[in-house]
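First the structure, then my questions, so here it is.
A single protein chain has been removed from this complex, and every other one stays in its place.
Each chain gets a letter, A and B, in the order it is written, and its residues are counted from 1.
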Amino acid sequence: MSANMGVLEMNTSLVAGQKENGASIQARRIIAYVVLGLVSFLCLFWFYILFINSTRSHQELSAGFTAIPSTHILENWTNLKNGTLPIFNGIFNSLFIAVVTAVLSTYFSTMTAYAIHAYDFKFKNFMFTFILMIMMIPAQVTALGFLQLIGKMGLDDSFVPLTIPAIAAPSVFFYMKQYMESTLPLSLIEAARIDGSGEFRTFNSIVLPLMKPAIAVQAIFTFVSSWNNYFTPALVLHTDTKKTLPILIAQLRAADWLKFDMGQVYIMIAFSIFPVIVVYLLLSRYIVGGVTLGGVKG
Amino acid sequence: MKRKILGVLLSTTMVAGMIAGCGGNSAAPAAEAPATEEAASEETAAEETTEDTASEDAASEETTEDTASEDAAAEETTEVAADEGKVLNVYAWNEEFKSRLTDHYPGYEEVDATHGKIGDVDVVWNITPSDDNAYQNNLDETLLKQADAAADDKIDLFLVEADYALKYVDTDYTMPLADLGITDADLADQYSYTQSIVTDSNGKLKGSSWQACSAGLIYNREAAKEVLGTDDPDEVQAAVSDWSKYVETAKKVQEAGYTMCSVNDTYRVYSNNVSGKWVQDGKLVIDDNLMNWVNDSMELVEAKAENTYDLWGDDWAKGKTPDGKIFCYFGPAWFFNFCLDADQEGTIANQGGWGYCVGPQSYFWGGTWICAATGTDNASLVKDIILTMTTDKAVLKDIAQKDADCVNSKTVLAELASDDSGNLELLGGQNPYQQLAEGAEKIDLSNLSAYDQGCNEEFQNAEKNYFEGNATPEEALDMFKKAVMEKYPEVTVD
Partner (left out) sequence: MKKKSKVVSYNKWGYIFLIPFVVVYLVFQMIPLVTTVYNSFFENYRSGLTQIGPNFVGLKNYVTIITNGDLPTYLVNTLIMWVMGFVPQIILSLLLGAWFTDPSLRLKGQAFFKTVIYMPNLIMASAFSMLFFTLFANTGPINSLLLQLGVIKEAYQFMSHVWSVRSLVAFMNCVMWFGNTTILLMAGMMGIDPSLFEAAQVDGATATQIFYKITLPLLRPILVFVMITSLIGGLQMFDVPQILTNGTGDPMRSSMTLIMYLNKHLFSKNYGLGGALSVFMFIITGILSLIVFKFTASDKVEKKRSKNKA
């Protein structure tokens, strides 16, 4: 990394000395492409290894590392599919929880941000500071109390503790608030009021569409972190058929010598990354374009 | 025998149980006495047993009847557990026992991966991996709720490993085998160490195993020829018969361009032969033999004769091939049958290149014990499963031959040692049963405690820092004590 950093610093200064003439732009462009090429390699390399490893048998994997795919991908898949783990339940559970979390989190965080942004009321500043404060509480810190609570509420082993708390997501709120500040003019809301639009309708039909780029970005972030979350689901879910993919992967990895099979572990990882890549690629097209749109509008 | 390496995801599964069990301390379930209406379900099970396993079983059948009448007497005094449970709940951390039961228990039918049937009783397998303590957490929570659980949700059977057996055995949550009607005579053919592991502080036996995992030194024959000029098990044994000879040999091994093994390979050999328990009167005691491990290992690590690889890791596993240049592994029968990759081309095992000898000290590694949970509603079925799977010689011999387990029966092991049926290709045709049986006789586990699992693990972790030059011996020991305090707040350390 340190070598990389040197290059980067060099580039910053190159960025700085821009615009003198076409040649320097050309040079900067080349450097940008080189760096971006390296960065892309760093980003995609892991997917390649995961793919290669999922095509190899356990013995091949323990024998060492190669860059060439092997032939055991179907065998690994069949073993996984016929094993004791309910992987199809897992994918459904993960999908359900991640989608609900993303929707609840973005919708209600936008609503909260809107409340602070668009209205004046007594506790407004207090609320804003308060939410910023609680953003600083690490989730693990309250994990013990959280579990006690859901135990008492009878929500153990259910999806409720994994989805509903997403409504109060301080960091998503903060992002939305910052975004509103630069892109949501209050005059627009007042215009809507003059047209006789109710507050709730204004929020849903005017504010939300304007917030689309921010919502898309946060939806991806929330979806992905929920999809990959192990901490809370592992605490809450006990029934095999309710478990999410990361827990099932952990179980597969924890199998002991009798049936330990790294080939299966890798194919399961590949299997669980696939849907999230699809979701990401679908939304990312929207982001790459969407963010630009937001900027142009501003 | 759990896979340590990389197994850890988030250790947070530990928290998982915390809440439910937080009420704590509920009194142990009352129902202690087994089986009264042995008639119905027992009949189906026992009948099939006798049919399938033929003559030898006559004896054990008698016992069953005897105990049935004993139970009738006991019935008057103790509260009686129901015996017509429709569901047999089994808690395990892997599928080993499930496959043994499927293959060897008469009348067991597999329904799907986690369900089976014995007669009209549904068998439900609750399999939680042992990593991150997940299996024990899950078991703890269920056992603590056992008293209030509906009959069909109660645990009937659960499995334990030696490292933490006492944690369960020394409580009322585990049922004495005598209460099930299993007598000492039934268990006479078992190795005594397998019983001392599951005997509680009142001397009551509370579990039984079908395996006797005495272990020894598995050496690379090529390397032995090169270094010692012979690959004969007896002569190799002579070169490693005690620790000073072992260290000497290891240095020779290093000069020949090999590595003896990992310091973690030898750990169990030392830790099985300690002179006292880890925790005595609430205080942590570090045994001399463990310090011997530290000193011997450090000497060999410094001489580059041993490495510090974690068991099961990629680096450690390299020794299975000739390129790994490893002189030996330490392990029991299951180790050479399952962990040396004999079916994989290019491994030493595939070419029959390993040899087996007892090594510097006798020890054991692994094994699974079956325990009956207090409050079971299938007492007679539980009893029959324990008897059939861990004492029936025909079944045990079958297990030994089909599954290559080293079984918990002196008679069966003697039979295997006496003829060529025990010869193993991966050992170059050597029959290791003689050594395995001898080893099993010598194991003494009176110094086992409920703290073994945590202490052994942390001790190895801490000393690794010393071996790798990241800590002085004192710092490593302090690190160990700190880790023990974190794991066991009730234990005091100096």
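One rule holds in what follows: a contact is a pair of C-beta atoms (placed from the backbone, for glycine too) under 8 Å apart; a residue touches a chain by one contact, two chains touch by 3 or more.
Given the structure is predicted, the values throughout are model-derived calculations rather than measurements.
Trainee: In the whole complex, what residues of chain A lie against the chain that is missing from view?
Mentor: Where chain A meets the chain not shown: residues 1, 4-5, 8-9, 11-13, 15-19, 25, 28-29, 32-33, 35-36, 39-40, 42-44, 46-47, 49-50, 64-65, 108-109, 111-112, 114-121, 124, 127, 131-146, 148-149, 161, 164-165, 167-168, 171, 173-175, 178-179, 181-183, 185-190, 193, 199-200, 203, 213-214, 217, 220-221, 224, 228, 230-231, 246, 249-250, 253, 269, 272-273, 276-277, 280-281, 284-285, 287-288, 291-292, 294-298.
Trainee: Touching residues of chain B against the unshown chain: what are they?
Mentor: 4-6, 8-12, 14-15, 17-18, 21-25, 133, 140, 143-144, 167-168, 170-171, 173, 308-310, 313-315, 318, 450, 454, 461, 464-465, 468, 470-471, 475, 479, 482-483, 486-490
Assume only the chains that are shown with their structure count from here on.
Trainee: Show me the residue ranges of chain B that touch chain A in the complex, using the header's touch definition.
Mentor: Residue list for chain B touching chain A: 1-3, 6-7, 9-10, 12-13, 15-16, 18-20, 22, 93-96, 113-114, 127-132, 134, 138, 312, 314, 317, 320-321, 334, 338-339, 341, 344, 346.
Trainee: Report the residues of chain A in contact with chain B in the complex, numbered from low to high.
Mentor: 59, 62-64, 83-84, 143-144, 147-148, 150-151, 156, 230-231, 234-236, 238, 240, 246, 249-251, 253-260
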